[in-house]
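Please find one structure pasted underneath; my questions will follow.
Complex shown without one protein chain; remaining protein chains in place.
Naming follows writing order (A and B), and every chain is counted from residue 1.
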Amino acid sequence: MSSISCRNLCRTFHQGDEVITGLDHVDLDIEEGEFVCLSGPSGSGKTTLLNAMGGLDTPDEGEITVGKYRVDKLSKNELAEMRLHDIGFVFQAYNLIPVLSAIENVEFVMQVQGIAAADRGARARAILAEVGLQGLEDRRPGDMSGGQQQRVAVARAIVNQPALVLADEPTANLDTRSAAQFMDLFVALNRQHGITFVISTHDTRVMAYARRLIRMRDGRIVADEQQEPHGMAV
Amino acid sequence: MKRGSLSVVSTLAWRNLWRNHRRTLIMLLAIAIGVWAMIFMAALMRGMTDEMMRNGLNNLPGEVQIHQANYRDDPSVANSMAPPAGELARELARPPVAAWAARVRVPAVVASERDSRGVTLLGVDPASERAIGSLPGDIQEGRFLEDEHDRGLVIGRKLASRLETALGKRVVLMSQDPQNDIADRGVRVVGIYRARLEGTEDQFVYAGRAAVQEMLGIGDRVSEVAVTAHDYRAVDRWYPQLAAAVGQGLEVAPWTELDSFLASYLSVQDGFSLVFMVVVFLVLSFGLVNTLAMAVFERVREIGLMQALGMPPSLILGQLLLESLYLLGLGLALGNLLALASIRPLESGIDISAVAQGMEMMGMGTTLYPALALTDMAMSTAVVIVLGLLASLLPAWRAARLEPVTALNTTM
Partner (left out) sequence: MSVTWRLAWRNLWRHSRRTWLTVGAMVFCNVLLIFLISLQLGSYQMMIDNSLATYSGHIQIQQRGYLEDQQMRQTVPAVARLAAGVRSVLGVETVSARGLAFALASSEQRSFGVLLNGVQPEFEPAVSTLPGLVRQGRYLAPGDRGQIVIGAVLARNLKVGLGEELTFLGSGRDGSFSAGVATVVGILESGMDEIDRSVAQVPLSWFQETFSMGDHGHSVVIRVPDLDRVPEAVQTLQGMLPAGESLEVLDWNALQPGLRQAITSDLASAWFTYVVLIVLVAFSVLNTQLMSVLERTREFGVMLSLGMRPGQLARLVGMETLLMAALGLGLGVLLGALLTQYLSAVGFAYPGMDELGAKFNMPGRMYPEVSLLSLFWGPAVVVLGALLAAIYPALRLFRLAPVEAMRAA
């Protein structure tokens, strides 16, 4: 279901007179249940690739399939539907809706899906407990630390059991200790629920968790290797 | 839209509304003032219109009149009609007709020992005239006629002063009989009335109907039958029945035909209220669009996030429209309350005697009674909601069409 296949993806951006290459003929396959890290310096195309997989951005050329979806062919509404049901997102920052409390942020996706209130509340509470935020359910984002906010974001990303979680620099604003806890959480979710993880990062501490490490540069994949995850020293 | 998504959208809309409470309060106040002005203006105009209609219809009188077919062109006693009988009488006894009065109405001359004036002589039956509400309300001196056989004369204050006559004095009443001979009779002034309008005081004198019929030698014939249903806006619904019931040689005319000035005034005023409301709203709409556009601008990143999380564009659009709807609804509630609070105390009348003669040109008295009408409140609500949502559509649409990636990467 969550197997991803990218064929010949190209994407360029224009900034002033300059043409910036985001993706340059990228071919990539990711199987269900993989734990993949995209790494590379900033501007190497990893975020662009992630956005393309999530349907946030449409490539200029090429095909991209995520599970049953031909992502490059979907309408805005179909893309929204896909993200709502099958993909969880975690961003570097500004992950939460400021006017909603922690639990409301988690419930948000389920509410849009139309899940009944009672069911929703229970699931949101359970998942917040799972990410270690028991007791902070009613805090608004402004009253939480960066780490806590990112945990809420993860809770929201996984609450409706998506097949795929896309995370863009999820640890960039976290200290080492929080980052480690955070990655442990990802790994556990990957093992227990079989969720596919694709994480973009240039943080070596994060790469250490990956079983497959893809290196990018100037919009191309320059290395794609399997590795034994070794975690990080805390 | 699913129920869950509706509730999340309404929560978001409500909380977002209060994120920038200063801006929201200012906009709220502006809408409230606008709505207040709409309703206040409409109430003043409605009060003025009602007053004019009341005066106008009292002068006619009635909402429908029946005449001999030639009477309106040649208001002479020669063009008189028999009093209602048969089918017409039955039709006049049925609702919605509330009351009717048959009267003699002829041009006449009143002469005192000092001066004479041309007037309209009304030969009336006081009881039925009272039922259609056409009698002068304020008898300043003396009394009104007792019945249709009363041989006295009731004249206006202004006419009394012009003729230099007074209560109890005798005047000569002259008019033309059907043979074109002058019929005259000395009568005693038994009452002097005061009217809202000086022109009325100058124009109309009242005498008993039977007495006038006797003076003119016309038996029981009358000049006109005035009919009322006490609802001038509804006249078109019932007067055709009367028209069908009158016999040959008679004509039935509704007030809209009898006084085309009143009719066009009514439609102009109704139209003007709406124009005023729309204009006020248009001025408001710039602020409304501005507020909403700023709200979208400040929240571009958040909107991108919601899109990334799978919120479809329709819900983003709905959320912003709802936010606007909350704002409009609160403003409307506040504006209506303000209007209620400011108009209620004024309903007993605003003294406008300072401009009384100017108002008289328009057929008004010296007091303006603002009339708060549900239809005006409903109309302002409809204008604000419909045009408000239309104006909000543009910023909301832009928000819904944002590209998620661009939105997410926007730096503030």
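A few points about this structure:
Going forward, a contact is a pair of C-beta atoms (placed from the backbone, for glycine too) under 8 Å apart; a residue touches a chain by one contact, two chains touch by 3 or more.
No experiment lies behind these values; they were computed from the predicted model shown.
Remark: the absent chain touches shown chains B in the intact complex.
One of B:11, B:176 or B:367 touches the chain omitted from the figure, and that residue is B:176.
If you put the hidden chain back, the residue from B:116, B:140, B:342 or B:367 that touches it is B:116.
Those residues of subunit B that touch the chain absent from the view are 20, 22-23, 26-27, 29-30, 33-34, 37, 40-41, 44, 73-76, 107-109, 111, 114-119, 161-162, 164, 174-176, 180, 182, 260-261, 263-265, 267-268, 271, 276, 279-280, 282-284, 286-287, 289-291, 293-294, 297, 352, 354-362.
As a working rule, only the chains that are shown with their structure count from here on.
Here the CA centre of subunit A is 66 Å from the CA centre of subunit B. Residues 2-5, 7-8, 11-12, 15-16, 19, 301-302, 305-315, 403-405, 408 of subunit B are the ones touching subunit A in the complex. Here subunit A touches subunit B in the complex through residues 51, 54, 56-57, 76-77, 80-85, 87, 89, 91, 94-100, 104, 107-117, 120, 156, going by the rule given at the top.
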